[in-house]
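Every protein chain of the complex appears in place save one, which is left out.
Order of writing sets the labels: A and B. Residues in every chain begin at 1.
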Amino acid sequence: MSDKINQQNQDLQRLGEDFATKYGFHDPVDYFHKGARGINHEVVEMISRMKNEPRWMADIRHEALDIFLSKPMPDWGSTEILKEIDFDNIYYFMKPIDSQKTSWDDVPEYIKNTFDKLGIPEAEKTFLGGVSAQYESEVVYHSMKEELKKQGIIFLDMDSGLREQPEIMKKYFGSVIPALDNKFAALNTAVWSGGSFIYVPPGIDVKIPLQAYFRINAENMGQFERTLIIADKGARVHYIEGCTAPVYSTDSLHAAVVEVIALEDASIRYTTIQNWSRNIFNLVTKRASAYKNATVEWVDGNLGSRLTMKYPCIQLLGEGARGEILSVAFAGTKQHQDAGAKVIHAAPNTSSRITSKSISKDDGRASYRGLVKVYKNAVNTKTSVECDALLIGEDARSDTYPTMEIDNDEVKIEHEARVSKVAEEQLFYLTSRGLSEDDARLLIVNGFMEPFTKELPLEYAVELNRLIELEMEGSIG
Amino acid sequence: MTTVQKENDAIHTIPDIAPELERGPKWLRNRRYQSRDDFNAMPLPRRGLHFWRYTDPSKYLIDRNAITDTAFDKNRDQIHADLHRQLADGHLSGLVLDLGGREIIIETSESLDKAGVVICRLSEAVETHSELVEKYLYKLVNSATGKFEAMNGALWNDGIFIYVPNGKTIEQPIHLMRESGLANSVQFPRLLTVIGENAEVTLVDEYSGGAPDIDNGVSYGNGAVEIFGLANSRTRYVTVQRHENGMLCYLTHRAQIEAGATMLTIPLAFGSSLSKASYGVTLNGKNSESNMYGLLFGKEHQHFDNHTLHHHAVGETTSNIDFKVVVRDKANSAYTGLIRIDHSAKTCEAYQENRNLLLNRGAKAETIPELEILNEDVRCSHGATVGQIDPEAIFYLKARGIDQSTAVRIIVAGFVASTLDRLPGDLKDRITDYVMQRLEDI
Partner (left out) sequence: MSKFVKVAKIGDIPEGSMKGFEVGYDRILVCHTAKGWFALTDECSHDSAPISGGELRGQEVVCPRHGARFNIETGEVAAPPAVVGIDPMEIKIENDEVFVKVE
């Protein structure tokens, strides 16, 4: 065993060295359009005009901006860190190139290099059905395999979705998350740009995952992608997103809105590996509606960012609907991962399961914030919530804030949470077999994370393990 | 039934001339003025935010028409007569009847007096035990706790002071009866207890009375309890809240225990229309241990909102909470339990469990078991369940010829037993009967 660990350790050192080139680099960019800092109705109008949008969307944006300006900042969660956000210092719209490309050869060299380093074109070749690559505010590359197109699957960036599918867009945009929902959803609605639009026709099973990759390159950038996924009756789809950004001394803001709709018998899995650099405020609203016998799964991994506030939600609206949320957070030094999950049972015979795993290391703070709500009509509901927190280091902090609101008696609700440090006995056992304490700790952490990593496509699981190893080494600053 | 548009009629500001503000020596009057100023300066808590997520705080603003000077029927409650007998038979060591702080009647056993235990009115203690009172009063429950704690801090009329000297073990419980007045009355009960080093005592703190229903004017209660368990002391503290249905009651309990001390807290709640209570124990010395076993049983339209807090301020401390909820009819319960372990409190163990039994459709339960853990050297877990009585258990009992309502009673009795078993004998029998009465028409 120790040989293997030694090998891993050597790999780790190498990985630590190339992190800066792998994720932390940034490109000197000559932007096609870079607006002014700050947010007002002129900026909103400019974004809408540059995108040549229909007037109804511009109206939605302006109304949402008023909501954003009138809503106070959240007075719960990480209020101190939230105060650091300087809305006047952010660029709300940056268009890197004049138009979206469908071939990597047409993408400017420096952007292509970025995604090359992130391994996107490689992944596209080997195991993805379609790829969308967003750089700052817009999707610069988008492509989907021919055979998927032939099945009638629509996978577009959101701007193209609005142009090409205005009827679907009009029907579903904001239908799950209205602008009034919260301050950051309002901001996104006002200045959204990019994101994915997916529609899977009835009965179609998209056998290989679709992926979007989000990259913030500029300093003080605000990225506001908007994603809408609709799986029609009996359809199935797996969508994966990844995100990274370079390390700057000043902060950027990422405020996405993701609306997911699984119609009768449909099944949607949405996987996120969030590895933003530690100068990004990641304030994301994700919500799904599951209709009769539909299934929605959020697989949500949060490793990066300064502050993440994200609580993927599933509304079980039809009889027999099922929801599952697997949430993992790793909070290293100076990070606060305020992550969680929400499940709303609004129909009979619905079931859900929430599994949360968090690691707080050094002075990192990981919080689980969750809600399970069972309405009066949702009889025969079953739900279980399990939270596991691991603390590494004297200054680490872990919080658990689950809320369960139960309005009828024909339910079975279970919640469990545990907080512990790496057990001395385990460490002792492993070190007595020749492992160094660091190696032993790493082994234990990997075991702790396994329920999450095993849900990921292999390539991502490998990537995630490498990231965790880096975190454990403390080589990411 | 009357239409209520309450906020307009409520008192938002304590006037400068409230007579309670002038009670006590100078230092106390200053604390009262400060509490008044704090209350007046603090905005009404915003509904929906954490502590007030499930209860409308404006309900606890006192109605303009409410009075602090009501008559009481001292013989209203048969229980008091029974307790008298228990005192005479030596099953109690002290009995206190607190009529909304207007009148406080204290009876003690000979053994209690011999041990040097002090039980007296707070207004008396500020004279006779001024050092202790000045040191401890307002230390745990004050304006920093919240707006309504500031309100009590300004307006408490009179309260109870208990002091158990170092090394004394009081075998039989001291029983406090806190009686509320009828419709439109308002009371601010206050209790300060100091348990000396290596001393041992059992306190039963029972709240009753109040307006019979909400249709003809409500009654208000806003209580504060402060308990100090000094080093190696052993305290058992039981509260029984069985107010009438027209009562709106609010209670903040805080205890602090020092090295080697143990604290057993048993909050039991059955009565009132709206009951919000917060129980907190700070573990402030090495090897201290706090155990809390709560039970509430709501019926009809009752609303309960309970909070518990175990705060590990010092390392090598242990806490455990088991809070049980039974609700039927349209009653609802919100339970929020927080375990907080400070950064410097190494090697702590903390456990929490909340089980909710819903007896019918229409009853509601919310449960929020929270953890805030600020260092790695801990063992901590919590669990919560919400559900109905297991239909299989009913089926099993019915198969043995037991009818439905008896089966429900048997199962509920089993559910509450582990909590009630911890009560002193006489009280256990009475509370068990009380629980069963609440199931009679199920």
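Some observations on this one:
Going forward, contacts are C-beta pairs under 8 Å (C-beta built on N, C-alpha and C of every residue); 3 or more make two chains touch, one makes a residue touch a chain.
Predicted, not measured: the structure shown is a model, and the values here were computed from it.
Residue in contact with the omitted chain (choice from A:Thr244, A:Gln315, A:Gln335 or A:Thr400): A:Gln315.
For the chain missing from the display, the contacting residue among A:Leu180, A:Val247 or A:Val379 is A:Leu180, taking the whole complex into account.
Considering the whole complex, the residue from B:Ile214, B:Ile227 or B:Ala277 that touches the absent chain is B:Ile214. By the touch rule set out above, subunit B reaches the unshown chain at residues 1-6, 47-48, 54, 214-215, 273, 301, 330. The chain not shown here touches subunit A at positions 67, 175-182, 287, 289, 315, 317, 344, 346, 375, 377.
To be clear about the criterion, only the chains that are shown with their structure count from here on.
Chain centres here are Cα averages; for subunit A and subunit B they lie 44 Å apart.
Residues 46, 49-50, 343, 356, 358-388 of subunit B are the ones that touch subunit A when the two sit in their complex.
Every residue of subunit A that touches subunit B in the complex is listed here, in rising order: 75-76, 376, 379, 389, 391-421.
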